[in-house]
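Let's look at subunit A:
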Amino acid sequence: MDTPQWLEWLVAALILVGSLFALVGSIGLWKLPDFFMRLHGPTKATTLGVGALVIGSMLFFSAQREGISLHEVLITIFLFMTAPVSANLLAKAAMHQRLKRTERTRGEPWKQ
Partner candidate 1 sequence: MRLRSKWLPHPLLSLILLLTWQLLMNATSVGTLIMGAILGWVIPLITHVFWPNPPTLQRPLVLLGFVLRVLFDIVIANMQVAKLILGPTRQLQPTFVEYPLQLTHDFAISLLASTISLTPGTVSADLSDDRRTLLIHGLNVTDADELIRTIKQRYETPLLEVFECSRT
Partner candidate 2 sequence: MNHLPVLPIVLPMFVGALLLLLARADMTFKRGLSVAATLAQIPIAWVLMNQAGDAVQVYAAGNWVAPFGIVLVVDRLAALLLMLTAVLASASVIYAIRGDDSLGRNFHSLFQFQLMGINGAFLTGDLFNLFVFFEILLIASYALLLHGAGSGRVRAGLHYVLLNLFGSALFLIAVGTLYGLTGTLNMADMALKVAQASEADMPILGAAGMLLLIVFGLKSAMVPLYFWLPRAYSAATPAVAALFAIMTKVGLYSILRVYPLVFGDEAGALAHMASDWLWPVGLLTIGLGAIGALAASTLNGLVAYLVVLSVGILLAGITLGSHDAMVGSLYYLVHSTLISGALFLFSGILARTRGPRFSVRLIAGPQLPGGALLGGLFFIAAISIVGMPPLSGFIGKVLILGSAGTGVQAAWLYTLVLLSGLIVLVALSRAGSTLFWRNDGVPAAGEPLDPLRMLAAGALLACSPLMVLMAAPLLDYLDATASQLLDHAGYIDAVLSVEAVTRGGGA
């Protein structure tokens, strides 16, 4: 089945946005100075990154075949559910390990 031109453009834009957000997450991971800050990069940017990709993919495959393809949304739902928990556990681990943080950090992590 032919995909309408405008849809292709939309999908292309969406996946490009998604990829770029994923890239931003990775840049953050690489660039930010301490662990707690790095934690923000991936857990946020990649959720939206993948989210945009998923929407793009949904649109694309819905156009490809009969009916709509929604099951990709499960991936995003799943990531939304899990990413905070991973982040939480990692933060706990980091606090437990008393990782160094940049000097300008305000507030204190708890002792685990």
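As a convention for this text, contacts are C-beta pairs under 8 Å (C-beta built on N, C-alpha and C of every residue); 3 or more make two chains touch, one makes a residue touch a chain; residues count from 1.
Inclusion criterion for the candidates: all candidates are chains of the complex that A comes from, given by their letters.
Note that the coordinates shown come from a computational prediction; the quantities given were computed from them, not determined experimentally.
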Check: Touching subunit A in this complex is which of 1 or 2?
Finding: 1
Check: Mind pulling up the subunit A residues that touch candidate 1 in the complex?
Finding: 21, 24, 27-28, 31-34, 36-37, 39-41, 43-45, 47-48, 51, 67-71, 73-74, 80-81, 83-85, 87-88, 91-92, 95, 101-102, 104-110, 112
